[in-house]
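This report refers to the structure that appears directly beneath it.
A protein chain is absent from this complex, but the other protein chains hold their places.
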Amino acid sequence: MSDLRKSLCLHVGLLAILFVLQFILPAYHHGNLARIMVLAAYAVGYNILFGYTGLLSLGHALFFATGMYGMGLLINQFGAQPASALIGGLFAGALISFFLGLIALRTEGVAFMIVTLMFAQAGYLLILYFGAYTRGDEGFVIQQAERMLWNINLSNPTIRYFAALFVFSISMLATLRLVHTPFGRVLIAIRENEERAQMLGYDVFRHKLAAVVLSGTIAAMSGAAYGLLFGYVGASFASVQYSIFPLLWVLLGGAGTVLGPFVGTLFMFYLIDLSSGITSAYMLIAGITLVLLTLFAPQGLVGELRRRVFRWLP
Amino acid sequence: MTKSNKTPAKSTRRAALKTLALGAGGVAAASSLPLWARFASAQSAEPIRVGFQVHRTGIGAAYGRWYDRTTTAAVELINEGGGINGRPVEIIAEDDGTDPKRGAEVIEKFATQHNCDIGFGTLFSHVVIGSAPRAGELKLPYFVVSEGHHVASGMLNRYTLQPGITDVKSQVQAMAPFVADKLGKKVTMIFPDFAFGHDHRDYFTAAIEAQGGQVLEHIAIPPTETSFTKYFPKIPRDTEVIYHVMVGPAVLTFVKELGEFFGPQRPEMFGFIDSLEAVDIGSPGLEFLEGTYFWEGNPRYAQADQSSYDKFFRERVNVDGNGASLSDPKDVSTYAHMFGCWETLHVVKAGMEASGYQGSMDRGKLIEAVEDMTNMPHSNAHPQGAKIFNGKTHQVFGHQYITKVTNGKLLLAHTTSIEDTMYPDEVDYTAQPL
Partner (left out) sequence: MEFGPYLMLATLEGAVTAAVLSLTAVGLSLVFGVMRVVNVAHGEFFMLGAILAWWVTSLIGGHPALGFGVAILCVPVLVGVVAVATDVLILKKINYDPERTIVATIGILYIIQQITLMSYGPDARPIEAPFNTRLALPWIEFSGGQPQLYWPWGLSTTTYKIGVIAAASVVLTGVWLVMVRTRLGLVMRATQLDREMAMAFGIPVERVYALVFGFGAALAALAAVLIVPIQQAHYLMGGDPLLLAFIVVIIGGLGSLPGTVFAAILIGVSDGIISVFFSPTLAKILATLLVALVLVFKPNGLFGARRA
């Protein structure tokens, strides 16, 4: 079996397993997995920019929150239907990422990190500033009655799970496809050696901008989906820790791999959940685990697998 | 699997048998029967599981600690008296990190993994709002102790109730008459620039204007600010009263710098004790507060006319007459809020008994039983004072207290009536389906 076929089988296989799990998992883990899948989509989006293009952004919470608030405000303030609200959130995310890309891509390295961080902070503060509409840090609820997508009740656990699976599948399959296209390969080339890519005649800026927009839009989709599926829109999702989380999930799972973001998100979630059952000092366990992981599994969990065993993993 | 804070029912020296009714006002007593006999009449010895959503880490951690202690004390008392419907109460605590996302996950954990009967105990508003939708979907009765107006505003759902602590709208509104009468009619407000502060700004401005007063200046301070002097020049010279409600770790700095700014002459000051919960009024730098006034949800210092209920409450939660821990006088409690946990648990008990609660299929009946409650007399179950519960808005109303800093202690200056604190209904949850 060719590498391409193998990787396709693996990824579609994962989606199939997730599909089947819907019917098997006990209620608690079922709910968890729905959340994990939506957040994993966020991580996948982040990975496109970080893992594949090599640009470390510290401001992705801006895109996540734009999607979430775009969707939420359309429903809350304008009484829109969920379908249009979702599209609105997505569109807002794409727009913001386009403009941010235009500005921030003039910098690189640490300056890029700080510029993205600053815009994310400004976004967070703007949410607080317009508290009259956004309810600031408290956030607002999207009532169950409003979460009916074409007569499908999104707050039903089964429907919610499938919706989350759908969101995750789109982002993962998109990334899988991307990696095998010329466009994706140029992104990797830019990550490896930007000057060489430029000398080879590729329009590096346009590629990077496209990566930012793609990454930001997927993040926005994840944010909009999270708000809609779980019924709450709040400023805490725009804070700096939600920019750090996808970085953490991706690095833990394996940057530059397609499965890495999902594995990282799943791992961190259960690490915190299980350790909080043992001790209230679960962040200590999380911290120690992170340190151990970087010492002994520097490429992330999936990355190590790729390095040592399955070299064909994309 | 999960660490659960089981509270063992203790047998005590007390001999009288406690009656199960609320508001009996009698001395709380526990049976001298051994454990097996005490619960022998129960239809089921399965414990009632209360999922306690507690802030153990994050910005709410200082409050979470005292909520934890009060909850444990309340459950001990309830179990001494035979539990609820003959079944012991078990607390299952989970840390939500003072984060709405984690809060929602924790609610799911209570409902689907721990099989809790109710969720309980959340303080910070954004966590409540983030968790309530899930509680509603899972049909888990969610008893919050948060002081937020979100329950009564209609934003949440029929499964969220706040029967043990009053909300900020009623608190703020009730302060205006006293401020306008005794302190001054020209007010400058200093508040944090987020939802909690905005609520104060909106409610108080409306209330003081209704008293013929006026807010000269609204000074909104960004949430994570650590130094405040640069904001004080915005205070107009002709301010008669400064109304302040800063919260967070920087509060001591705020008071100190305010004192340094004004020096020897200051206007009247009215603050909310939220600023100084868990902080000793005698701390260095707070001398400036002498002679100023505070709203207190529950007066921290034992007053001259201390009720027997307050005395009992302090004994059970291990707090002395100064509101500090009996084992460590430097460990000041969050006395103005923690009574909410105690009273809420007693309301849960009353509701479960009134509805004959057997298990999770009776959750709807529990909600309806609590909605039927109205008067809650001053008693050991309600040591903060008498209360009136509004079943339609799921919010309770009670007395508010104003104290004055006198010789380093907070002495009661005024108690409002419950009617002073009421406002028109904004929602009728009973019209919603269960």
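So that you can tell them apart, the chains are marked A and B in the order they are listed, and the count of residues begins at 1 in each.
Everything below uses one rule, namely that contacts are C-beta pairs under 8 Å (C-beta built on N, C-alpha and C of every residue); 3 or more make two chains touch, one makes a residue touch a chain.
All values derive from a computational prediction rather than experimental measurement.
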item	value
Option from A:25, A:80, A:149 or A:248 whose C-beta touches the chain left out	A:248
Selected from A:81, A:143, A:156 or A:289 as touching the chain missing from the view	A:289
Residues in subunit B touching the chain absent from view	57-59, 61-62, 64-65, 193, 220-222, 224-227, 229-235, 237, 249-253, 256, 260-263, 278-279, 283-285
For subunit A, the residues touching the chain missing from this view	56, 103-104, 106-111, 113-115, 117-119, 121-122, 125-126, 128-129, 240, 244, 247-248, 251-252, 255, 281, 283-284, 286-291, 293-295, 298
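Keep this in mind: only the chains that are shown with their structure count from here on.
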item	value
Separation of subunit A from subunit B, taking each centre as the mean of its C-alpha atoms, in whole Å	37
Residues of subunit A touching subunit B in the complex	26-28, 30-32, 35, 125, 128, 131, 135-144, 155, 230-232, 234-237, 273, 276-280, 282-283
Residues of subunit B touching subunit A in the complex	1-3, 56-57, 94-95, 99-101, 104-105, 108-109, 111-113, 125-126, 129-130, 132-134, 136-137, 148, 150, 155-157, 193-196, 198, 222-223
